[in-house]
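This is the structure I have questions about; it appears just below.
As you look at this complex, bear in mind that one protein chain is not there, while each of the others sits in place.
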Amino acid sequence: MDLMMIADLAAATVRISTPLLFAALGGLLSEKAGTFAVGIEGMMLAGAFTGAISAFVFGNVALGFALAALGGAATGSLLAFATARCRADQMVTGLAVNVLVLGLSSFLLRGLFGGRAPVIRLTPPGTWPLPWLSEIPVMGPVLFRQSAIVYLAFLLVVPLTLFLTKTRAGLTLRAVGENPEAAFAAGYDPIRIRMIAIVAGGALAGLGGAVLALQEVGSFTDGMTNGRGFIALAAIMVGRWTPVGAIAGCLIFGFVSALELRAQSWGLPVSSYVMQMMPYCLALALLAGVSRSARLPAAIGVPFIRH
Amino acid sequence: MLEMRGIKKAYGTVQANRGIDLDVAAGQIVGLLGENGSGKSTLMKLLFGVVSADAGTIRFKDKPLSGHGPAQAMAAGLGMIHQHFTLVEAMSVTENVMLGAPGSSPWLSPRETASRIRQESATYGLDIDPDAMIGDLPHGRRQRVEIVKAILRGADLLILDEPTSNLSPPEVEGLLGIMARLRDQGRAIVFISHKLDEVIAICSEVVVLRDGAVAGTCRVEGATRAGLARMMVGRDMPPPIAREATAAGRNVLHVGQMALTERGVERLAPISFSLRAGEILAIAGIDGNGQTELAECLAGLRLPTAGGIDLDGHDITLASVGERTELGMAYIPVDRATMSLVTGMSVSDNLALRDFDKPPLSRGGYLARSYFAERAREMSQRFAIKASGPDIAARTLSGGNQQKIVLAREIGRHPAVMIAHQPVWGLDPGATHFVIEQILALRAAGGAIIYISSSLEEVMTLGDRIAVMQGGRLSIPIDRDTVDLTQIGLMMAGDDSLIHGAAA
Partner (left out) sequence: MTILSNIDTVNNEPPPRKVTFMKAASVLRRLLAGTATRATLAVALALLVTAVLILISGKNPLLAYAALLKGAFGSIDRIAFGFNKSTPYILAGLGVALCFRANVINIGAEGQIAVGGIGATAVALSGLALPGLLLMPLALLAGVVCGAAWSGLAAFVSLKRGVHEVLCTLLLNFVGVLLVSEMLHGKLGEPGAGFPQSPLLPRAIWLPKLVAGTDLHIGIVLAVIATVACHILFWRTTFGFRLRIMGASRDAARYVGISSIRQTMRVMLTAGGLAGLAGGVEVLGVHYRLIEGFSAGFGFNAVGVALLASLNPLAVLPAGLFIGFLEAGALAMQREVGVPSSLVFVIQGLTMVFVLCALGLRGERSKV
């Protein structure tokens, strides 16, 4: 394995991790406030759809990202209403919303374009080489010649960490996830806070979907997220519910997927299907390793009922 | 400072408050006395804005207060210390204090908050470390965190809802001292309690509620226990339950050096005791001192990590729940809603929880439902369970009737040993009486009973021998005739020198 191969692998890892990271950070918000984020798969797909369609129709990538966040947030608000307001089971509702989005995006892809799905080809957003850093030999060009959205994903961890640990709103959000009764007694409305967290998380997951559609794939196809939301979910747990940990989790899964793509060209004697199983098997293995010692937000999955 | 006039509130057809007046002046501690269900908690929830009143007016610091929620109540200067604390266990004291603290900055200021906690802690003698995690603090300490929270939020009037119910005697002393200091600083306190001594010790005025209305108001000077008690229940206190003296039977249960360690934490220090047939061993102690662990080790829900249990000549240390049941072990756990009953299942199913997998209730894995119904009819009669039929869900019954189902199932099969953990918790007087009667009947019939409760009163009236549980250790059981209340109080508070003999 030479240097170029490593550089190439690193670049692919970063590229594949980006959508996962957005989704994981979104899911993190939702879970920190006490709602299992099984629905991020659907929120991602909604973002991928609205992002790709709007970029395709209006020819504007920035608008695509904006509407992707909106699409994810809209999906999140349905989930938020069902789980927080109506106390629907979080896991199964998340699953239901995933399928709803799968059907809706597939339906609209055809329904909005007169019955036949259009061929969508999108030009990826332009890259912003970082001065100095991109000049580093070998690694510089592959790691620091990315589009703005990639930098955004990784930089987002800083404000998110500050938000959760240093702000009043972040403290409240965590309290709602740990003990909503305490937050309620302190004068907050846990239901509203959970809803806001899910919707905000949905917007982030939607952005993740858009990165997938606009940058990684350059198109929209039915069900294109294909379990990435669940992988992001695993990344949150592996990262022990911290934004920085989520980066680590996403990079691990991104790396395995990158390996999967490269394995063929390296002529490894492993079937492509076995390689495709790797992220899921790895997720299971990592979860098996960390779950026993994981400390979930104490009130996750428990609906808040005002007595 | 506070004026409540003509407060009314109904829950469905139940009139919880029917026109209550309450006045509290600054620098005054007012006792709010009353039995369970007399309307104390409802009145305070109305004041704090947790529920809204049907009628009546509230004036606080000369401003009207209406249609408010807890947030407005706190902003106006009210503070409430609930019986169940509203603290986040996974956060530090400082974080809990910052949660919902007034202020306009979006940023937290942990250092400043911590220093204010230290300051108030010193002023009122609270002895709180701002960096401690709530999860690591004992009950009494958590209560002080609630108090400091309310003070730092600028509460001029504090509502303490039965604050002493889970405190040991020295902790109660401490709390009363803190309350006095708060009063001397010009704050007002509403002290909800049904413990007459405490009320007389600290309050200047007492308001007694009965059936949702004010039964009387009086100054504490000159009030007597008996007078207040009469006001509370509307009649003189009933005499203690009479019971026959039974000859001590043979030993049925022997526990030898039983200990439990979970995840490296010692839950039970080696415990030894014997229990005779026809005897009640009452175990006192503040909740969370290993009572649940002791009960569950005996009942087979947890396995002790050392020592042994012998039931009537059988070593049951590692026996399954089913095997213990066969040998005559019964268990009434403290939690009705999720443990001893499956509230979503029917009365007849709940009565069958112990032996649904044995004939005649089932054969070859197939349930014989007609026997379920028959059992339900028989037990409903014997234990006066008021249910419209054997097939209705247990959740539709009152707490008293639910507990009767548990009693019917556990006592109905004449167990040799029964463990009853707070069996009258949350029950109305009628149901409480029924449960106690049944337990005494089992004793008279030769059953051995371990009665665990945090209420000293229950323990003292029921126990033939009395022991105290503290920090996972059990004191040597003492005969009821030679027991010394002060000694028990000290043991509950963790006086090692007295409890130490347990290991012997």
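Remarks
In order of appearance the chains are A and B, and numbering begins at 1 in each one.
Keep in mind that, in the parts below, a contact is a pair of C-beta atoms (placed from the backbone, for glycine too) under 8 Å apart; a residue touches a chain by one contact, two chains touch by 3 or more.
On a predicted model such as this, the values are computed, not experimentally measured, just so you know.
Remark: the absent chain touches shown chains A, B in the intact complex. Contact with the omitted chain, checked across A:Ala11, A:Leu261 or A:Val302, is made by A:Val302.
Among the residues B:Arg5, B:His314, B:Arg369 or B:His433, only B:Arg369 touches the chain that is left out of the figure. One chain of the complex is left out; on chain A, the residues touching it are 36, 38, 78, 82-83, 86-89, 91-93, 95-104, 106-108, 110-112, 114-115, 222, 227, 230, 233-234, 237, 271, 273-274, 276-277, 280-281, 283-284, 287-289, 291-292, 294, 301-303, 305.
On the side of chain B, touch with the chain left out of the figure occurs at residues 299-301, 320-322, 325, 331, 333, 335, 338-346, 349, 353-354, 356-357, 362, 365-367, 369-370, 373, 391-393, 395.
Quick note on the criterion: only the chains that are shown with their structure count from here on.
Chain geometry summary: the mean Cα position of chain A and that of chain B are 46 Å apart.
In the complex of the two chains, the chain A residues touching chain B come out as 166-169, 171-172, 174-175, 178-179, 181-188, 295, 298. If you check the complex, the residues on chain B that touch chain A are 69-71, 74, 80, 82, 84, 86-91, 95-96, 98-100, 103, 105-108.
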